[in-house]
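Working notes, beginning with the structure itself.
A single protein chain has been omitted; all remaining protein chains appear in their positions.
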Amino acid sequence: MDRISQIYNDEKLLKKLHDDRDITIEDVLENEMVINMGPQHPATHGVLRLVLRLDGETVTGIVPELGYLHRGYEKMAENMSYIEFIPHTDRLDYTGTMCNNVGYVLAVEKLAGIEAPKRAQYIRMIVSELSRIAAHMVAIGTYAMDVGAVTMVMWTFREREKINSIFDRIAGARFTTSYTRIGGVASDIDDQSISEIAKFLSELEPALVEMDKLLLSNRIFIDRLEGIGILPKEDAIALGVTGPNLRASGVEYDVRRAKPYLFYNEIDFKIPTFTQGDCLARYFQRGDEVRESIKILRQCLDKIPNGEVIANSPKKVLPHKTEIYSKMEELIHDFMIINFGINPPVGDTFFSVENPKGELGFYIVSNGSGQPWKLKIHSPSFCNLQALSQLCKGAMVSDVIAIIGSLDPVMGEADK
Amino acid sequence: MNTKELIIEKVKEKFGESIEEISDFRDDLCFTIKRDQIVTFGKFLKEDPDLQFIMCKDVTAIDWATRKNRFTTVYHIYSFKLNYTLRLKSNIDDDPPTIESVSPVWPSANWYERETWDMYGIKFINHPDLRRMYMPEGFEHHPLRKDFPVLGIPGSLPLPRKAD
Partner (left out) sequence: MGLEAVLQKDGFFTTTIDAIVAWSRRSSVWPMPMGISCCAIEMIAAADPKYDIARFGSEVMRFSPRQSDLMIVAGTVTYKMAQVVRRIYDQMPEPKWVIAMGACTSSGGMYRSYSVVQGIDQFLPVDVYTAGCPPRPENLLNALMTIQEKIGKTKARDFQNRSLAELEHSQN
C-alpha cells in the first residue's frame, strides 16, 4: 500500500498521467513498446524476467534479468565442509537431481585423490541415466504445455512418477535425494530395485511411441516449432551454449565421450546430433537422448558387478554406521571427518559431467583445510540463457515462449 | 608429443617472458600470465591453427584475502581440435581491481564477466555492458569478497512491509 500511495502522490508522475490523454494511432505505429514479461509467468520455466522491445508484435530486442532465485551457494560453500554441501548440490538442477550429486562428488574425489569401487560407479551411472530420463520428461512435458498441448504434461509426469518411486526405494526420498557420498554411494541397491528398473524400461518404450503419435502428426505443433530460433554452429560455440542445444546445432560434443568419467567407456551408445538448429531439432534431440539412455541403462543393469559400495580410505571416507557405534578407530575417524572435514591437498581442479541440461562443472580451490576456499559452479542453464537475446531477434512474441522452452533453462541452476 | 607438451611449447616460443608460472596439478595444465597480456594471449590461443581454443567455458575470480595480489582471475577455455580444457590465471594487484575484458575475443565471456563484477567487484575495461547480474541494481557490496559476511548486512536489501 505504500507504493500505491507513493505513485498517486508523486507530482511528476501525476502530471504525466494527466497530460498523456491524447493517444493517437500514430503513437503505436511509430514508437516501439517496451514490455516486461515478469518473473511470475506460467511459461518462463521459473523466475526469469524478460524485458522485450516490440515493434508491433515483432521483437527487436530482449534483455533477460536473472537473480530472482540467487540463494548464495558459492558463499555458503566457503563456510561448510565438503560433505555438508552435498544436499545443496541437489537443488541446482531440480528436475534431474542425482546427476548434480554425482558431478560434485566426482570433482571432490578428483581433488582428494580417492577412487570409488566399481559397483558404486555403476550405481552412480544407473541413477544418473534415470535422472536424465526424468529431466527430459519434465522438459518435453512442460514445453508441449507451453506451446498448447496440455495432455503431454500429464503423460510425462506419469512416467516420472515411476522413476520417483524407484528413487524412493533406492535412496529414501522422491527427488532431492543426496544419495552419493564421497567415496561411493550411501547404500546398496537390492535385486528388487533392479527388476523394477527393468520393468519401468519395458513400459517406457511404448509410452514414448504413444507420445510421438500424439504430437508429431499435429500440424499446429510442427508449425509452431519448425524454423523458429535457428542457432548456427559457429554462434553456438561462440556463445558458449552446451548440452542438447549444442548437439542440435551440429556440434558433436558430449562429455561422456570426450572425457569419459565413471565407466562410460565400457558402454556402447550413440550421440544423436541434428544439423538444423531450430526448436524442432532441439525437441527431437531430447527424445532421442531418452532412447539412448534406455539403451545405456539396459547395458548397465546387465554389467553391474558385485562388491562394496564405499571406498576404503579411513582418513577421507566416512565409515559405516554400525562400526562407528562399536569400534574405537572408526569412532575417532568419524569425529574427525565430520568436525574438521577431509583435508585435500592445496591446489585447484575443474571437473565437469554431462547433465541433462548441458555440462555442469565444478571448480574447487582448496587451501588444505576441511572447507573449500572457493567453489565455482559452471551451470549449463546460465550459459544457454546467454544465447537468448540473439535467438529472439526478429521473432514474434509467441515464438519467444517456444524458444525459451526449447533452450530449457532451470533457474535454480542459472541463478545459483 | 602429447597435448600438454604441444601447448607448452607453442606458448613458450611466443610469450616466454609474460608467463609467470606453469602448473600441472591433478593433470590440469594452468598458465599464470601478466595481466596486461591477457587479451593478446587469448587471441593467440584462439587463432593459432594448431591450438584453436575457440570456446570460453568460464571466467571467475579468487579472493586471496591476505596476500598482496588480492584477486586472481581464472579463465577456462576449451579446444575442440585438441579436446583439452586449459586454465589461465592472472593476478591483479591494484585497488580498485581492474583488468581488460576478453569478450572481444570470446563473446561468451560477456555474462561471466558481469557475474564476476557483481560478486567480486573487479571492473572489466572495454566490456560492452557491465551491470550487476544477480544482486539488485542498488546493492552496494560485493557478496563473494571475504570481508562480506555470509548472513549479509541487515538493511542492505529492502523487504516489503507486512501490512495487516
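By letter and in written order, the chains are A and B; residue numbering begins at 1 in each of them.
Criterion: a contact is a pair of C-beta atoms (placed from the backbone, for glycine too) under 8 Å apart; a residue touches a chain by one contact, two chains touch by 3 or more.
Predicted model, so just to flag it, every value in this text is computed and none were measured.
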| item | value |
| --- | --- |
| Contact residue for the chain not shown (choose from A:110, A:160 or A:224) | A:160 |
| Selected from A:81, A:95, A:249 or A:379 as touching the chain missing from the view | A:95 |
| Positions on chain A where the hidden chain makes contact | 1, 4-5, 8, 38-42, 46-47, 67-72, 75-76, 87-88, 91, 94-95, 138, 153-154, 157-158, 160-161, 164, 174-176, 411-412 |
| Hidden partner chain, residues of chain B it touches | 134-136, 143, 148-153, 156-164 |
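Keep in mind that, in the parts below, only the chains that are shown with their structure count from here on.
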| item | value |
| --- | --- |
| Whole-Å gap between the CA centroids of chain A and chain B | 24 |
| Complex interface listing, chain B residues touching chain A | 25-26, 28, 30, 54-58, 60, 62-63, 74, 76, 80, 83, 85, 87, 106-108, 110-111, 115, 119, 132-136, 143-144, 148, 150, 161, 163 |
| Residues of chain A touching chain B in the complex | 1-2, 66-67, 70, 72, 74-76, 78-79, 110-111, 113, 237-240, 251, 253, 258-259, 347-350, 352, 359, 361, 363, 365, 373-374, 376, 378, 382-383, 385-386, 415-416 |
